[in-house]
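Of the protein chains in this complex, one is absent; all others appear in place.
For chain A:
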Amino acid sequence: MELLLVIVIGLLYSAGVYLILRRSMVKLLLGIMLLGNGTNILIFLLGKITKGTPPVINEAYKVFQDIYADPIPQALILTAIVISFALTSFAIVLLKRVYALVDSDDLDDLNTPEEEDL
């Protein structure tokens, strides 16, 4: 399981970096999303994966008796997912507006000579 996740993380990161280095705005967005997901899985993996032991205490005891699954990485990932959802949706709207204004998907076209600023 760990090995599989490690490979998945590697794939997500490399694909994300590759896409970010492209010129297209849509690929930039996809790259950011892939990197975000890679990071989430990384946190999940580094929180030590334990199978079938939920962090619930048996009624008879006061403290944990056994190795249990760490709930904190899952809380972190949940927070990170919600945040990246908001950021991604903002980014999509922004890129759509830019596309409508510039009429190009190429990041190199985003250099309008200095117009009068406010």
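In this section, a contact is a pair of C-beta atoms (placed from the backbone, for glycine too) under 8 Å apart; a residue touches a chain by one contact, two chains touch by 3 or more; residues count from 1.
Note that in this section contacts and distances are computed from a predicted model.
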{"item": "Protein name, per the UniProt record, of whichever chain is missing from view (\"Protocatechuate 4,5-dioxygenase subunit alpha\", \"Multisubunit sodium/proton antiporter MrpD subunit\", \"ABC-2 type transport system ATP-binding protein\" or \"Branched-chain amino acid ABC transporter permease\")", "value": "\"Multisubunit sodium/proton antiporter MrpD subunit\""}
{"item": "Selected from A:Ala15, A:Leu30, A:Ala69 or A:Val98 as touching the chain missing from the view", "value": "A:Val98"}
{"item": "Residue numbers in chain A that touch the chain omitted from display", "value": "20, 25, 28, 32, 35-36, 39, 42-43, 45-48, 70, 72-73, 76, 79-80, 83, 86-87, 90-91, 94-95, 97-98, 101-102, 107, 110-112, 114-118"}
